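A single protein chain has been omitted from the complex, and every remaining protein chain is retained in its original position.
Let's look at subunit A:
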Amino acid sequence: MTAPVSSGTFTPRPGAAPYPRMVTAQARMETKLLLRNGEQLLLAVVIPLIVLIGGLLASRRFDLGIEGHPIDLLVPGVLALAVMSTSFTSLAIATGFERRYGVLKRLGSSPLPRSGLLLGKVGALLVVELLQLVVLGGTGLLLGWQPNLTAAGVVGALLVALLGTAAFASLGLLLAGTLRAEATLAAANLVYLLLLAGGAVVLPASAYGGAGGSLAWLPSGALGEGLRTAFIDGALPVRDLLVLAAWAVAGTLLTARTFRWE
């Protein structure tokens, strides 16, 4: 053993950063990582854009049975898809790999409490969703989208987006907290594709014929229908908000009971 060296460099001065600063730091870090990941960007922006433009082209060529301007119907649906892709698929995949690589474990021994970690994730989701709104909504406006902007509609759209995020995020975390990372990746993508095709997200529930009524009880259906009601009718989609709130509560309770940090 050598003689003790004292430089004062490491003299203990422990302490957690103020809670808001920790949450902001976590949200910023998670946002950066989400935006840096090519696959996540594909999911967040590229696929919704393809759906929007593809849907528009298809509506010109085929009769999709849509009343009014197809763009007014498509943009809210694509925004709903964007919320779902970020708060469900991206979050599930990212969290699954955080578990796998010991990130959750490491942060679990940092001063950041679990509530702060969760808030940081929510913050990152909201930032990404805002960026998606700018890109997808902006593209929609350029293509002639004319949303029916009433106070009730705007408040309704905001609430639908927030409750939809809560519902899908809790379901995404349910996958990530119970399955292995690869299984989470596969399941999150599969569920996304199934809901994109048959979940009444982009196309209204009425387009699915007899099954449409039950599709509106899915979180995907409620999210899509809610945004359509808000932007097309300018009304508060009360029923859809209640459906999303129920999914959010159920998902959160299940996740809290089953989530494994390691």
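A few comments on the model shown:
Heads up, the rule we're going with is that a residue touches a chain if its C-beta (ideal position, glycine included) is under 8 Å from a C-beta of that chain, and two chains touch if they have at least 3 such contacts; residues count from 1.
Everything below uses one rule, namely that contacts and distances are computed from a predicted model.
This complex has a chain not shown, and the name its UniProt record holds, of "Spore germination protein", "Na+/H+ antiporter subunit C", "ABC transporter ATP-binding protein" or "N,N'-diacetylchitobiose transport system permease protein", is "ABC transporter ATP-binding protein". Although one chain is not shown, part of subunit A still touches it, namely residues 1-2, 4-18, 21-22, 25-26, 29, 33, 36-37, 97-98, 101-103, 105-106, 108-113, 262.
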